[in-house]
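Here we show just some of the chains, and they stay where they sit in the whole.
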Amino acid sequence: MKKVEALIRPERLEPVMEELRKLGYPGVTITEVKGHGKQKGVTHMWRGAEYRVEFLPKLKVEAVVLSEDVGRVVNALIRAARTGSIGDGKIFVYDVADAVRIRTGEAGFNAI
Amino acid sequence: MRRTLVVLALAAVFLALFATPALAGEEGEARTPESSVTSLDTVWVLIAAALVFFMQAGFFFLEGGLTRAKNVSNAMLKGVMDFCLGALVFWMIGFAFMFGFDRGGFVGTSGFLANMAGADWNGLPLYAFLLFQIAFAGAAATILAGAVAERIKFSAYCIATVCITGLIYPVVGHWIWAEGGWLYDRGMLDFAGSTVVHTVGGICALVGAWMVGPRTGKFNPDRSPNAIPGHNIPMAALGTFILWLGWYGFNPGSTLKASPAIATIAMTTTLAASAGAVVAMFLTWIRYGKPDVSMSFNGALAGLVAITAGCAYVSMVSAAVIGGVAGLLVVFAVEFIERRLGVDDPVGAISVHAVNGIWGTVAVGLFAQASLGEANGVAAVSGLFFGGGVAQLGRQLLGVVSVVAWVAVTSTALFFALKKTVGIRVDDEGQKAGLDITEHNLEAYPDFQPTISEKGVI
């Protein structure tokens, strides 16, 4: 099992969920995060003074998937989250040692 | 570039209007005799005007609370600026169009810059009358704000405000409230402005909401609507209560004098509002399974709008009935306008002000009682349900139809012109970011973490 962790633009959540559903992975955990990368922050104004907001809102979408599906999941995520401009975000993949469904106690890939 | 032009254009319009009067200023002041009765009337009308002024805060808090956090600063600025622009414009030209020397029953033509020292306001000082009228003009203009919330361009909104307070509203006011106005002469009754203020504002709202189009994401491709919950219910609740408070100036203040009738009017106002809220609450309880909070607020406001025309002509029981019917109407109208007409009205402004403005005006033709009008020192006319036949009802309907037609035509022209020039709609990207950022480069609540919204749009 692997965890696919995508840092996406908030407005791309809907297409991303769509793609994951299609692949049979509706289970995800989403966190509101702030990101900083190549993307420049935005400039806001407060009473005539400009200030940079360096950290931009992103969503972290985490889905634990079977190892053999990682490629497809990653590709689907890229498809759904890409706009082509700086700030589209990143995807990181991690190994998962184990997974358990709390309700049933099932472990391993049954739990996903 | 284009933006600079818009700004300059607006500034130019404003300054042009502003420059002329500077010359005429010296003579523009009224001299009024002092007497105890006049003073009492002045105090009363001034306090009423202050309460009506404060309704602005009610309007923009209601709007802000029932829409999303990312547009709330824009709602606040709209609310402040429509009063400020409206006050200047109405003082300069609107008041003259409304109460100046009558031309053909259609419009006033003298007294720009409120230069009407000699005119008679029933013993009331000119400026007390003017301030009260300014507050009313502001209310008429601001009704639009809620209906076009979260998507109208700020520049377009400012210009629309200027046109409504400068022309669209004063003409209707002249027809119905000014001696010589053609509906006034025909005996149409609209005591405190169900038609003059609320129907005018409500029809502008309908036309505006329709021409600006729905908020991005409001309707699905199959035309079914999505719910877009408001971000701050206490804010909307306070807005509602401030509006209700303001109505104690709006309706009884429209006597323009401190007579005992103001007590009667305040009571009809109270009962109609209460009945509106109670009926709306029970109706939503039955229809939706639980009592709906924001619709109950709308119910109170619907009752208030509906009793505005008839508050001095109807009995307490009639007032409660008129308000109760308004509570029904508003719930169904909200559904109808969204689902059947496909018009996106985030705060229910059309249902509250247009629908119930019309209902309230018509209700005068049904519920008026000559004995009560007489006791209150206003027109002694009876409606259909109290032995007056359909005569008054006819006059009321004539008024409604004429006003709706006038406002529909002029406001369509207005929004069409705006669309072709400065533009009226913030584009999808701008709406996604929110009007606070797009229009003002500001975050309303920078210290609070926004939630992850359903549509992925925060």
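As written, the chains take the letters A and B, and residue 1 is the first residue of each chain.
Rule of thumb we're sticking to: contacts are C-beta pairs under 8 Å (C-beta built on N, C-alpha and C of every residue); 3 or more make two chains touch, one makes a residue touch a chain.
Predicted model, so just to flag it, every value in this text is computed and none were measured.
Stoichiometry of the full complex in this file, given in the displayed chain labels: A x3, B x3.
Operating definition for what follows: only the chains that are shown with their structure count from here on.
Residue ranges of chain A in contact with chain B, taken from their complex: 10-14, 30, 32, 43-46, 57, 59. Every residue of chain B that touches chain A in the complex is listed here, in rising order: 432, 437, 440-443, 449-452, 455-458.
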